[in-house]
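Only a single protein chain was left out; the remaining protein chains are all shown in position.
Chain nomenclature is as follows: A, B and C, assigned in order of appearance, with residue numbering initiated at 1 for each chain independently.
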Amino acid sequence: MGELLAVLFRTSVGSDLFDDRARLQGMLDFEAALTRAEARAGLFPAAAAEAIARRCRTELFDMSDLAELTAQAGNPAIPTIAALTRLVSADDPAAARYVHWGATSQDAIDTGFILQIRRFLELVQADLERLSAGLAKVAEKHRTTLLVGRTWLQQAAPTSLGFKAAGYLDATERHVERLDEMRSRALVLQFGGAVGTLSALGPRALEVAQALADELHLPLPEISWHSHRDRIGELSAFLGLLLGTLGKIARDLSLLMQTEVAEAFEPAGEARGGSSAMPQKRNPVAAAAVLAAAARGPGLVATVLSAMVRRSTSGAWAAGTRNGKPFRSSAS
Amino acid sequence: MGELLAVLFRTSVGSDLFDDRARLQGMLDFEAALTRAEARAGLFPAAAAEAIARRCRTELFDMSDLAELTAQAGNPAIPTIAALTRLVSADDPAAARYVHWGATSQDAIDTGFILQIRRFLELVQADLERLSAGLAKVAEKHRTTLLVGRTWLQQAAPTSLGFKAAGYLDATERHVERLDEMRSRALVLQFGGAVGTLSALGPRALEVAQALADELHLPLPEISWHSHRDRIGELSAFLGLLLGTLGKIARDLSLLMQTEVAEAFEPAGEARGGSSAMPQKRNPVAAAAVLAAAARGPGLVATVLSAMVRRSTSGAWAAGTRNGKPFRSSAS
Amino acid sequence: MGELLAVLFRTSVGSDLFDDRARLQGMLDFEAALTRAEARAGLFPAAAAEAIARRCRTELFDMSDLAELTAQAGNPAIPTIAALTRLVSADDPAAARYVHWGATSQDAIDTGFILQIRRFLELVQADLERLSAGLAKVAEKHRTTLLVGRTWLQQAAPTSLGFKAAGYLDATERHVERLDEMRSRALVLQFGGAVGTLSALGPRALEVAQALADELHLPLPEISWHSHRDRIGELSAFLGLLLGTLGKIARDLSLLMQTEVAEAFEPAGEARGGSSAMPQKRNPVAAAAVLAAAARGPGLVATVLSAMVRRSTSGAWAAGTRNGKPFRSSAS
Partner (left out) sequence: MGELLAVLFRTSVGSDLFDDRARLQGMLDFEAALTRAEARAGLFPAAAAEAIARRCRTELFDMSDLAELTAQAGNPAIPTIAALTRLVSADDPAAARYVHWGATSQDAIDTGFILQIRRFLELVQADLERLSAGLAKVAEKHRTTLLVGRTWLQQAAPTSLGFKAAGYLDATERHVERLDEMRSRALVLQFGGAVGTLSALGPRALEVAQALADELHLPLPEISWHSHRDRIGELSAFLGLLLGTLGKIARDLSLLMQTEVAEAFEPAGEARGGSSAMPQKRNPVAAAAVLAAAARGPGLVATVLSAMVRRSTSGAWAAGTRNGKPFRSSAS
């Protein structure tokens, strides 16, 4: 079962996708695209847009300054835009007034987050495909490899390793389907201005919105959605469901690896699965890592669902912080 | 805004859909269809099947007996099948041995539950369509009815009642889309026998399975899924998301109904929204009912997601009971 | 290990403690005590109080009427008080005006709930003591009965059954301690009138409050607490913690009962732990029941904790209903 496990437990989902810099870059990508879209719509000269877009690079920003100012401002977009404006002013004071023109904090925060999510979901999809392929191989190869079927942890009747894998595969393919459907709802532009109506942009509003959507290769939704968090809720529910299936597989594995059962094993390796007190042990380390992640899923999904209702009161903070610390990525 | 509210808060989702009798009837519907399918596949005479199917009516069963025996058996199917067998035996001892032939408890429990869910989702869909239609009307009619737009509960910039309703409508239509997609995954037959392999039915297994699916007008899935709870998880996540949106609308309403704001109202009525201490008050009763339901959503979704992993240990109970009480419907 | 299990899994915690009738009786007990306390304080004649108190019996009330009216009123106290007033009026119109005098719905709802909780905690305490005593016996008797110690589900080093039981005992005794401390905070009167200030009772307010507390044998708290739900939150957190420990013990048992491990067993019995497909199986039914209860704990605790914040908006409903159905007991 080695190939399956290698597929299942690799650590491809890079955690720097959601670190502070990535979050900042997401907002700056929004600002750069916004300014170009507005210039294309003729709101101001293209040169001003380029003067702004040129500064939309995280390495020009002081992260610890931003973190501190975010706590005061109540959201990460306000100090980011202020810092960007200062950077632009230094060289091109005339361009500086066009920074973030007609947009609101939540536009930058949400669209920036969606851009992060887009990259993340590509990795998830690649992982799911690899997992599917691995499970399909096991299902095929071990079609008749007999295994004890158990219910209530009691031996019940014979089954096969291939049949077990086919069950995992079936669930995995449903997740692929869900990901596909969910993506089309989740990956859209957020752009509404102060209260969602884009009124600051006057009659050019929809033209700018479409140009911005084109710049970012994100569909333009029917209407501003920043106070309706079902897109974010669905994303987190999808991840919760996926963790449920992965956790179930990991649980099965840790049970099959029991000393008394010994029907399947994780691949062993140096410095892997050892014990500080009993060097001879072989622990289900990868399964435990998956189970630890799966254990956190339900509570996090509940938090995001709760935030759907509270939205009106708590403003951008609920989405923009973690543990009260500014500039930390969050599931909502 | 009266028409909107009347739509939003009606109490169509009848709670008897998930009471003990409905749950029992779900399992009996499975047993009746199973026996007919098996007779059609030639496993035993059609007369025996009819002798069984005739007794698959809740009014023939003693609910309190079943409740007590469920606690001992560990799931509600075991005592149900035993009672059904006794009922059949009384008139037709020969037919009695064909009751539940080749199936396992979880087949009856899960498929019965899916049949309940099918009826429930029809009501949900009808409600969503009514809500959509109502919101579309408000969005159209109040397209230019000015309203204060607020963020952080502070007055921000003007918006319109129609724009607000359009935002609700947009979210509601996404839920309609999700319901549609989810339904095709959730509403399928569960039929696997002891460990999911249908081995007790030998070479006729798939033929019986297809006949059973036809009887119940439920698609036959690729493989038995009783240990993979993502279908149930997705269903509960969908309901959690929907409650999130409804809760958000209700929260907005209760804020708009504040004495100092007074921009929207629930329809009043006799015995509605009064106070035991202050008869003059007008409370947002319907909004509070929706908020109370929405407050319970996230925790329930988390519970169902958690159960996806634990499945292997806790057997049918985790799905089949509520608060340790047998024969109570449950979200998982 | 039979005695331990018999202790652990008995079903003493009667579910009718929290059914609709018990909930109604809790509120009526409050109303009876209130009217007597007010008569003692000289607010009206003792005969009027007795005319009211005499009708504070659930069998005089129509439960389905109350359920329907609760949905309209937004809380169960309003129709209860209206029905009580009608009952009193029938015989003694003069007394009827003193029903619920100076109190508010939340006073009846919360104090009635506290009275239910008081009875419930007595059962919990008795169960905990029985569990402690059983575990102490096992710890003593099996002090040197060797058992495999496992970590990560892998055999690690020897331990003893007595040592395992001593660990369970130690945790159980901490719960006894917590129960004791929590009870003194949770079991107090709620009595505040319209907005908590008892202003409707004028200068006699505190005298009435003390007399009411005496009637109900409940301490009088420093101040009205109905909008501060930490007492209810602590109660539910305690139950969540207790379920965590019971679930851990049940999990251990179900693992020890595995066919391949077979180190401990639940007591078997007729109709107990069987399988509808495989009559020879012996399932960990009691452990599964405990695990099913434990699986619901965390989500319910999260719901109650969430409700602490939302309180101001959602009024009595959040505490007083379950699934939007009036007159169903709830954990908050």
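Please note the rule applied: a residue touches a chain if its C-beta (ideal position, glycine included) is under 8 Å from a C-beta of that chain, and two chains touch if they have at least 3 such contacts.
It should be emphasised that the depicted structure is a prediction, and the values quoted were computed from it without experimental measurement.
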* Structure fact -> Contacting the left-out chain: of C:90, C:126, C:195 or C:262, that is C:195
* Out of A:25, A:105, A:172 or A:245, which is the one that touches the chain we can't see? -> A:105
* Asked: Looking at B:35, B:85 or B:151, which makes contact with the chain not pictured?
  -> B:151
* Asked: Out of C:65, C:129 or C:230, which is the one that touches the chain we can't see?
  -> C:230
* Asked: If you put the missing chain back, which residues of subunit A would it touch?
  -> 11, 15, 69, 71-74, 77-79, 81, 100, 103-105, 108, 193-194, 200, 251, 254-255, 269, 271-278, 283-285, 288-289, 291-293, 295-296, 298-303, 306-307, 310, 313-318, 321-325
* Structure fact -> Per the touch rule stated above, subunit B touches the missing chain via residues 150-157, 254-255, 257-261, 275, 277-278, 281-284, 288, 298-299, 302, 306, 310
* Structure fact -> Absent-chain interface residues of subunit C come out as 74, 149-153, 156-159, 163, 166-168, 170-171, 174-175, 177-178, 181, 185, 194-197, 199, 221-225, 227-231, 233-234, 237-238, 240-241, 243-245, 247-248, 251-252, 255, 291, 294-295, 297-299, 301-303, 305-306, 308-313, 315
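By our rule, only the chains that are shown with their structure count from here on.
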* Asked: When the C-alpha atoms of subunit A and subunit B are each averaged to a single point, how far apart are the two points in Å?
  -> 29
* Asked: At which residue positions does subunit C touch at least two other chains?
  -> 254-255, 275, 277-278, 283-284, 288, 298-299, 302, 306, 310
